[in-house]
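With one protein chain held back, the other chains of the complex are shown just where they sit.
We call the chains A, B and C, going by the order they appear; numbering starts again at 1 in every chain.
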Amino acid sequence: MFGPNLFTNYGEAVSVILFVIGFSNLLLQKNLIKKIIGLNIMDTAVYLFLAEKGYIRDRVAPIVVDGIQEVEAYINPVPSGLVLTGIVVSVSVTAIMLSLTIRLYRRYHTLDLDEISMLLKKEGR
Amino acid sequence: MDFIQNFPFFSIILSMFSGIVSSVLPVKAARRLNTFLIVAVGVMSGILLVYLTGTGEPFVYWMGHFPAPWGNEIRAGVLEAGMALFFCLIMFLSMLGGRRQLAEEVAENKQNLYYILVDLLLSSLLALVYTNDLFTAYVFVEINTISACGLIMVREIGRTFEAAIRYMIMSLLGSGLFLVSLCMLYDLTGHLLMSNIKESVAALAARGEYTVPLMTTIGLLCAGLAIKSALFPFHSWLPDAYGYSTVSSAAMLSSLVSKGYIFLLIKIFYRVIGFEIIAQSKIINVLFIFGLLGMIFGSTSAIQENDIRRMIAFSSVAQIGYIYMGFGLGTEAGMTASIFHMLSHAATKSLLFVAAVGLTDASKGRREFVELTGSAYRNKMAGIAFTVGSLSMVGMPMFSGFVSKLLFAEASIGHAHKMLPAVLVLALSTILNAIYFMKTVIRIYVPDYRSDCRTITIKKQKAYAFTLVCFILLNVALGMLSKPLEGWIHSGLAMFG
Amino acid sequence: MNILTYILLGFLVICAISVTFSKKLLNSVLIFMSYSLVMSIIWMMLESPDLAITEAAVGAGVTSVLFFVTLRKIHAMGEEDVDDEER
Partner (left out) sequence: MKKDSAFSRWFYGERDTLLDRVEMKPQTGHAPRAGEIRELMEERRLIREHIYDVEDNQKLKLFHRLYQVAAVVFCATLMLIMLVAVSWLPENGNPDNPVNNEVSARYIENGLQETGAVNIVTGMILDYRAFDTFGESNVLFISTVTVLILLHNKKKKETGAEDVAGGRANTAEKSRKSAGPAEKSGSIYEENLILQKIAGILVPIIVIFGVYVILNGHLSPGGGFSGGAIIGAGLILYQNAFGFEKTERFFTEKTYKWICFFALTFYCLAKSYSFFTGANHLESGIPLGKPGAILSSGLILPLNICVGLVVACTMYTFFAMFRKGDF
């Protein structure tokens, strides 16, 4: 069932484990703040995956030094660009989630979504 | 290169630019700019559609100075242009129909922010429709999600906050799955551009390499987009979000936002992975089962509901189930039926939301069925429109819903294993649909003499009545012109290839 | 080099798990902050300095500040320890 590269790809394996931890936090935690932390863990895990994929043994960061422009000298620049874009997206999403949390807390004085739903039902609106 | 080929690019950039400009404009100017934008994009898409039908060839457009695998790229075919036109039409009508409620329910100093959200929503929808690059699709999926969240909670009451946060949690789960599958796909193929990925995937499949990760990737991709478009077990945010947000938002959310994701999924089926590989895989069976479950569950929940807006929202769950069932058939006919149902559902659902608001307005803003008794007499136009929408949902000939149900039935007949369940559930779901929609229609046409609610005449709300007439005409047009539309979908799918 | 990578990756997993089980929200946020810093070190070792500098500024810096302000707003940190939210 498992393929040949599980232990060579240990970085990717760890990032996948982190992804699932973040995913389950986002799905299962009752506390909103912890859900948001889970979201961040999930996103960074994907970026770790991408960074691992861009890495090539014995090569350096893609910043041209001394005019050397051979492919053999530098790592793959594409994943870095994707991750840069992704980090900004996850910051924006985090800010939105946190501000929603603040608004909900101001109104209902709790961070538990089920409790909020219950209060809403009691409110009858 | 013809000048018309610039139009997809113009419409995306124009809508983003209007969003940016709206941030410093006063409310009225922002509203005018928004209307102008939607009309302009609609006209451009219409011209593009005519042009593409003439040439019969899709074209790609470089975003920058670099050709295909290096730079970004957008691509337009008949289906894309038609979808853009249709989205603009629905958006225009939804904004027009909900304008009065918008002024009442959204705080004065936040209305121009609302128009920014709508502008950027349009840009993200257009980008999702036209893009030829998976990572661009991811970025615009995020814009779509965030603007949808903004649309939900712009009416600042407790319910909408709760709905917005549930919506965000669900769609972020979906985005995470989408992103991780995107990365795996990039790792396997080394490309982000749809056409190149398709070539590489076909080569991999022919050589039989990397079968396990490829299938996993496809599964995660489908799961991510299914979660985002509220397929059955992931719909918990939907009733509150559609039921309590301001009416323009509800209409746009149900008819545009989820459809944008579904259109992206179709695009991925055809342009990224290849329809043959999808049709052979087991993944579509899963989609099929969840589609069927959604059809039944959505309808039964809608029957139990005592709130007209929430009832319509639950009906959306059922309709999304129809669309995924069409995917699950794994045939060309099933896809055609699904795409047609996307159109028909978008037109009908926004009509129902806008009409329902007219009915509740004529009943002191109460939304329980008891209070709605006789409201069709107090607001005649809304009553007629709601009836038309319900008939279309149930599947009355002449209206659009009938055609899509017919297409689904045709697609499933002759299928070896899936014919029986598909046809049975289709029939059951139609009966359930009829129960709850006809119940509502009868309720609103029962005379109620005791009521002291005010009557709303057409003269008082000309824009609203105009919107409803347009919606009804659109619905009838979709029902009557099914043959040319089918031809259009077929040629569009062929252009995907 | 290799051993350091193993240690850092293990640290990431431990951080992620302990966020899940820590009782106080402030602790979770602090753990998350150190998670981000370790992540940026790993990216440095993977030859992506662009990512490392962005993550250090954005992930460990601004995001954590936003978390702290939120915690203050919801009274989960400050002069008194309010443990209402620990469930």
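What we mean here is this: a residue touches a chain if its C-beta (ideal position, glycine included) is under 8 Å from a C-beta of that chain, and two chains touch if they have at least 3 such contacts.
Predicted, not measured: the structure shown is a model, and the values here were computed from it.
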Displayed partners of the chain not shown (whole complex): A, B, C
The one of B:P69, B:G365 or B:G487 in touch with the missing chain is B:P69
Omitted-chain footprint on subunit A covers residues 1-6, 8-13, 16-17, 19-20, 23-24, 27-28, 52-57, 59, 61-64, 69-74, 76-81, 84-85, 87-89, 91-93, 95-96, 98-100, 102-103, 106-109, 114-115, 118-119, 123
Contact residues on subunit B toward the hidden chain run 1, 5-6, 9, 13, 16-17, 19-21, 23-24, 61-66, 69-72, 109-110, 113, 116-117, 120, 123, 127, 133, 135-136, 139-140, 142-143, 146-147, 149-150, 153-154, 156, 158, 180, 184, 186-191, 200, 210, 212-213, 216-217, 219-220
Touch residues of subunit C, complete complex, unshown partner: 49-50, 52-54, 57-58, 61-62, 65-66, 69-70, 72-73, 75, 78-80, 84
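In this text, only the chains that are shown with their structure count from here on.
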If you average the Cα atoms of subunit A and of subunit C to get two centres, how far apart are those centres in Å? 12
Chain-centre distance (mean CA atoms) for subunit A and subunit B, in whole Å, is 28
In whole angstrom, the CA-centroid distance of subunit B from subunit C equals 38
Could you list the positions in subunit B whose residues touch two or more of the other chains? none
Of all residues in subunit C, the ones touching two or more other chains: none
Which stretch or stretches of subunit C touch subunit A in the complex? 5-6, 9, 12-13, 16-17, 19-20, 25, 28-29, 32, 35-36, 39, 42-43, 46-51, 54-55, 58-59, 62-63, 66-67, 70-71, 73-74, 76, 84-85, 87
Which residues of subunit A touch subunit B in their complex? 3, 19, 22-23, 26-27, 32, 35, 39, 42-43, 46, 49-50, 53, 78-79, 82, 85-86, 89, 92-93, 96-97, 100-101, 103-104, 107-108, 113, 116-117, 119-120, 123, 125
Can you check the complex and tell me which residues of subunit A touch subunit C? 10-11, 14, 17-18, 21-22, 24-25, 29-31, 33-34, 36-38, 40-41, 44, 47-48, 51-52, 54-55, 59-61, 63, 75, 79-80, 83-84, 87-88, 91, 94-95, 98, 101-102, 105-106, 110-112
